[in-house]
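Here the complex is missing a single protein chain, while all its other protein chains stay put.
Moving on to subunit A:
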């Protein structure tokens, strides 16, 4: 009985706003839905308000669409929605594809040996002290993705002592995966013969068995490499750093591709197998681990945390203040 009373009250009241809504102009100017004390009524009024707004929006859209069609060819061009990529603050270090200075720099930097085909990549993957389950599996899977990669356990050795040994054994890359609470969260990528060292933050690691609809394990063929959206000078150098992990001549027979896609300073890594169904369609199937990298610092020489010369360091207060400004 109590609830019936309530219902009758609300229905009676529901009628009232319906009657008074068409005369929207006669509402007191300071009316707002939040001033109604009764929760049920307030909720009802709010829903009605939302419906009204939606209706008006739809009407506006239809009107605009009619106007467009009426104008036909003379209609003004469709407005492009603003996206963060559209509104990106122009970075003065953006590389022009024809820039000679950049081309010269890239011809003589530390990766020129690789890009001229003189050296073959050989990667040493290791972790921080006492790695736990996920990190170990991640290392193993990375080793299958990158051809000519070797995983070694770090038994409390200092990096500074590992590096000369690696150089002596002809390694070109040292990859150290840092672990925190049984989950990989950092990556130090060091190009060995006096190369730059990049420190990344690793996030969203998905191991192979967590991937949906994945294919079989990757084969021994060298994959192709796709580098997307590395536009500034810094982005270029990071792109070259990542590309030099893989051998220069990919085996197209293997139909495997490793992608490093940079979007808003996050580098997404994916590993796929592709097949061309015809010349307009390609099917891709994801195998292999996926992870995201965010660059934290780039150091000129090999890994040296105390005396190293930093080429670029992420400074949060300067660089993260503007939403439209990106570094890579």
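The definition used in the following text is that contacts are C-beta pairs under 8 Å (C-beta built on N, C-alpha and C of every residue); 3 or more make two chains touch, one makes a residue touch a chain; residues count from 1.
Keep this in mind: contacts and distances are computed from a predicted model.
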Practice item. Choose one: "Large ribosomal subunit protein uL5m", "Thioredoxin domain-containing protein 16 isoform X3", "Putative G patch domain-containing protein" or "Protein MAK16 homolog". The correct choice is the protein name in UniProt for the chain not shown. Key: "Protein MAK16 homolog"
Exercise for review: Out of A:31, A:46, A:274 or A:310, point to the residue that touches the absent chain in the complete complex.
Suggested key: A:274
Exercise for review: Over the whole complex, note the residues of subunit A touching the chain we left out.
Suggested key: 83-85, 129, 156, 158, 203-204, 224, 226, 228, 252-253, 257, 259, 261, 263-266, 268, 270, 272, 274, 276-280, 282, 284, 292, 294, 316
